[in-house]
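Here the complex is missing one protein chain, while the rest keep their positions.
Which chain is which? They are A and B, in the order written, and residues in each are numbered from 1.
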Amino acid sequence: MRQILQTAELLCTRCPRGCLLRVKVVESRVAVEGNECPVGEKHAAEEVFNPRRIVSTTVRIVGARLPRLPVRTSEPVLKSRAIDIVAALKNMVVEAPVKAGQIILKNVAGTGVDIIAERDMERA
Amino acid sequence: MKDVAVVGGGPSGLAAAVRLAEKGFDVAVIEVMGELGGMLEQCIHDGFGTKVFGETLSGPEFAERFVKKAYSLGIQVFLNTYVKQVKAGGRVKEIVAVSPSGVQRLETRAIVYAIGCRERNGFEIRLGGTRPAGVYTAGMVQRLVNLYGVLPGRRILIMGGGDVGMIVARHLQLEGAESILIVFPEAGFAGLPRNVQQCVLDFGIPFKPRTVVKRVIGKERVEGVVLTRVDEKWNPIEGTEEFYACDTVILALGLVPYTGELKLGVRIDPATRGPEVNEFFETSVEGVFAVGNLVQVFDYVDDAVETACIAARGVEKYLNGGLKTSPVRLAPSGKVRMIVPQRVEWVDEENVVAFLRPAVEKSNARIELRSSGGKVLERFFRRYVRPSTLERIEVSRSVFSGQREVETDIADG
Partner (left out) sequence: MFSLESKVASVLKKHPYNISFRIRDNIVFLEGEVESHSEWVEIGLSVGRIKGVEGVVNKIRWKGSGREVEKEEWRRRVFEEKRSTVVGEYDVVIIGGGVVGAALARELSKYELKVALIEKSTDIAAGTTKANNGMIHAGVEPPRGTLKRRLNVKGNAMYGRLAEELGFRFNRVGSLWLITPRTLAAYRKYLPGPLYSLVLKHVLPLVVKIKGLINGVRGIRVLKGSRIFELEPFATRDAVAAVFIPSTGVVDPYEVAVALAENAEANGVEIHLATEAVGFIKENDAVKGVVTNKGVFLCRYVVNSAGLYADEVAALAGAEEYTIHPRKGVLLVFHRDTGVFTRHCLAEIILPQDPYTKGGGINPTVHGNVLWGPTAVEVPDKEDTSVSREEIELVLNKYSPIIPGFPSDRLIRFFAGVRAATFTEDFVIRPAKWVRNLLHVAGIQSPGLAASPAIAEYALEKLREMGLRLRPKAGFNPRRRPMVAAASMSLEELDEKTRMNPAWGRIVCTCEFVSEAEVLEAVRRGAKTLDAVKRRTRAGMGECQGSFCTLEIALILSRETGLPLNQLLKEEGRLFNGHVRGEHV
């Protein structure tokens, strides 16, 4: 008999319909109910085994027209790390000018992902 | 004299300006704030651009592409400039604008309005109680937190289960709020499932459906609210009142086209609350176009930008002396709350892009266009429609020939 390792309910975010997926994790596969189309299964598998998000926040910037610089992770990171990532940026200060895409912090909170600037910020 | 003056330097205005400049027109952009980019500058989360660029960008990243393009095309940009008066009656239109360098007059052959929308405030929903410090609209909070690094308060109540409310909830959760509760009179969230999952469920933010704020309590600063449950018609259910302690009330009550700032007598559609437009987003005043969230509030910036691109074609036709025929009215019906454009009138070959908001939730639905005699002229199948998701359809020109009015409806598929 195969063992059910985990059950979960999650929303499919691939279209506005937002099917409520009831997911059973069976060994290394998922069994999905509630999906109206096959995309739901693929989505469920990703959300269960590898739920990743872009994390966006701001850091303090000096010498610019605005006091904050919007930044984000360069790639999606495991969603459970979002809080750690924002915490790692506490009290960080960068200096203008900054270019969009510029790396602000490498390997944030040990995730292997960098923090990049979302926009140019000229020196004011 | 300019060929085109674009009022508003957000994504829609910039998209229109860039398209027109690329076609060789002399374009000016007039923006009231100190920089281009509009509201996207405060939307630092990702998810923008999937339709326009085929990738997911943050708000500032999405805006930056248009801003850089606008500057590289040599578009004249007026910042900190407020349009005070417009004379748009004739072929030559005049804009009177106020800026720190004085009052300026700009002559132009066409005008594109792209001044976006404003947030609904507590007075519009007759939010009861006192009016202390600590009550804000969601957009103001987003700006405060993301541009200035300041929190509105610590214990947060958010009114509104749409996308804006959810996104603000996530920001505040990450940026150090002590507690957050979202209340909404509907049975569930109204926004995109993506936001429900990634803003609310990911962080376990509490949500009370079928709940509204009956009154705000507090003298100097918000001390709490009285919540009450409501039925399906949003009527309060007696005996369900409860006190909820918080120091901040955030109003995410939806957006309305900012027509109060339109300085000319264009006709307003009571359903969209924006100006009535034809298929090239020209208002009831010839040569004056309206695009983006000013026309109606879009779910995606990508769709708002598309209206700007369509309008750019219209401006081109207008400036080149394109022809119109008698207008065909495009009307909503019982199952369609609103539709843009409201009329089709240009002589043109290409399909007409329309956006409509369903009034019903339905699986396997058919969006139908019917003649006034009831004949189905064209239909579009959708797996699923609902009021909080705007539907985009592309209608063949032939549908409109010989008609005076075409009605849209939603039928079973």
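Quick note on the criterion: contacts are C-beta pairs under 8 Å (C-beta built on N, C-alpha and C of every residue); 3 or more make two chains touch, one makes a residue touch a chain.
These numbers were taken from a predicted model, which means no experiment stands behind them.
Within the entire complex, contacts from the absent chain reach the displayed chains A, B. Only one of B:T108, B:T137, B:Q342 or B:S388 touches the chain withheld from this view, namely B:T137. Interface note: of B:V96, B:A331 or B:L377, the residue touching the hidden chain in the full complex is B:V96. Note that of B:K219, B:K233 or B:K375, the residue touching the chain absent from this view is B:K219. Taking the complete complex into account, B:D247 is the one of B:D3, B:D46 or B:D247 that touches the chain left out. In the full complex, chain B makes contact with the omitted chain through residues 32, 80, 82, 84-85, 96, 98-103, 118-119, 121-123, 126, 128-134, 136-137, 139-140, 143-145, 148-154, 175-176, 215, 218-221, 247-248, 258, 260-261. For chain A, the residues touching the chain absent from view are 58, 60, 67, 86-87, 90-91.
Here is the rule we use: only the chains that are shown with their structure count from here on.
Separating the CA-averaged centres of chain A and chain B is a span of 26 Å.
Partner chain A is touched in their complex by these residues of chain B: 34-35, 41, 44-46, 56, 58-61, 63-64, 145-149, 174-175, 192-194, 196-198, 201-202, 363, 383-384, 386, 388-389.
Chain A contributes residues 10-13, 15-18, 36-37, 53-58, 60, 65-68, 70, 72, 79, 82-83, 86, 100, 118-120 to its touches with chain B in the complex.
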